[in-house]
Every structure is written in C-alpha cells, then in structure tokens.
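For this depiction, one protein chain was excluded, whereas all remaining protein chains were kept in their positions.
Showing chain A:
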Amino acid sequence: MNWLFDVFIAPFLEFAFMQKALLGASMLSLSAGPVGVFLMLRRMSLTGDAMAHAILPGAAAGFLMFGLEIVPMTIGGLAAGVVVALAAGAVSRFTIQKEDASMAAFYLIALSVGVVMVSMRGSSIDLMHVLFGTVLALNTDALVLIGLVAATTMLTLAVFWRALVAECLDPLFLRSVSRLGSPVHFIFLGLVVLNLVAGFQALGTLLSVGLMVLPAVSARFWARRVETMALLAVAIGMASSISGLLLSYHLSLPSGPAMILSAGVAYAVSVVAGRRGLLITLRPRPSHRTA
C-alpha cells in the first residue's frame, strides 16, 4: 500500500507548489464546470474558445507595461474579454449575422496581436507562460483571484439558475413572461469571461477554456438533467486536475496540458462508454418491451 501513498498523496504533502496548484485547479473546476455546461447547451463551446484567445491582447498590454504581474494582466484581460463578449453577444442577438464567422476572425486577429505584443518585450519563456500558463507557479495573489471568481460564479449561478435554464430551454417563453432574457445572456457571458481570466493564470490563453468545455461535454454523455450534468462536470474537472498534476509531477510533463489531456481522456471514455455514448447507441437490441 505504500506505493499508493507515494504516487497519489506524497507529492501533495511534500511540496507547497503542488498544494497551491491543486487548490487553484480545484476551485477552477468547481467554477468553470457548470459555466461550461451552459456554454455547451447554448452551442457556444467554440465561442468560449474564441473568447479565451480574445483575452490575450489585454493581458499582453498589462504585461508590456508592468511585466509578469497578475493584477495588471488580469485587469487587461478582463477588459479585452468584456469588450469582445459584449460585441459578439450584441451581434448575435440584434443582427442576423451568425456568431461563428465573426468570432473566428476576431480570435485569429486577437491571438496574433497578443503574441506579437508579448514578443516585443518578453522572451520565448514568457510567451510559453502566456500561451500555456503555469499552474505550478500559482502564488497567493493568483489563488485569491481564482477564489474570488469561483465565489462570484457560484453566487451568480445560484441566483440566476432558473433564468439561465429558461433562456436555454425556451428563450421566446422567457421573453414573454420576464424582462430577464437579454440581461441573463450578458450576465452569462460575463461569467464566461471571468472564468477564462481566472483560468488564464493556470492554463494560459490556449488552454484556459479546457477545464470549462471538456468536463461539460464529457458529462453530457452521462447525465440526463442539467443539475446532475453540472455536478458531474465539476467532478470530472477535479479528477482531471489531480490526475494532470500527478502526471506532470511523476513524468515531468507540462502541468497545464497534462490536466487538459486528462480531461480529454475522460471525454474519449465518455464518448465510447457513456450512457448515451457510441457503444450503447450502436449496440443492436435484440429485445424490446411491450410499451
């Protein structure tokens, strides 16, 4: 039994950076999982990806002015994310233009602008940091930020849950009984940006959407109700975080990608073996009920 302890528990007991990484990743999973479920149910998973890239120029502006400091990079990223979210939300809501084309153009531009900006001052290590994050280097400031974002997200979800469900399930109905339809859409986009900015520190601009989308799309194959889907997404996110950190520790893999890869494995398993996955859907049923 000793090896179990050495493999699974000891790394977290021995090293403070592993504890902080675990705490940060767990809070991110808790917060981003349910947001990801709604993102997926609104068919906005790719929008989330695009918005994660759109954060980069703002964060890069903070980096250019103040170096690798969490507060200016966060504020810059938040500002850039909110601008893009509002613009994209307004376009999809008030015009007939579909969101995908404009978002794709937007995120390509944003990503290249951000990379150019970081390269103007920083080294290629800084660039890697911005693109893929450093979950093993989370400091107290970053943990406080992630904690605040998680608390805000939980509270907002608790208050607006019914409206979020109604807005996904039957938007026209919500409009006929309440004025919350438009506000709740923007509140939700705000949550997405907040969680992406929080994930940016740990996972970088390319992967920060990973803990949001992958656990959610995996949970879709198992759960039949939104509530269970959200809980399952949180659980998958946390399990992927632990697994990724351990893989990174024992095999010297980059930590952020290892976490997202673990979530990717959970997704692959769900696609094949989930309750609504390939095996069950494709399996011929020799017997059927009378009614």
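Throughout what follows, a residue touches a chain if its C-beta (ideal position, glycine included) is under 8 Å from a C-beta of that chain, and two chains touch if they have at least 3 such contacts; residues count from 1.
Assume contacts and distances are computed from a predicted model.
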| item | value |
| --- | --- |
| Omitted chain (choose from "Zinc/manganese transport system ATP-binding protein", "Thiosulfate oxidation carrier protein SoxY", "Oxidoreductase" or "Serine/threonine-protein kinase RsbW") - UniProt protein name | "Zinc/manganese transport system ATP-binding protein" |
| Contact residue for the chain not shown (choose from A:Ile125, A:Val144 or A:Val159) | A:Val159 |
| Contact residue for the chain not shown (choose from A:Met1, A:Ala16, A:Val177 or A:Leu251) | A:Val177 |
| In chain A, positions touching the absent partner | 41, 159-160, 162-163, 165-166, 168-178, 180, 220, 223-226, 229 |
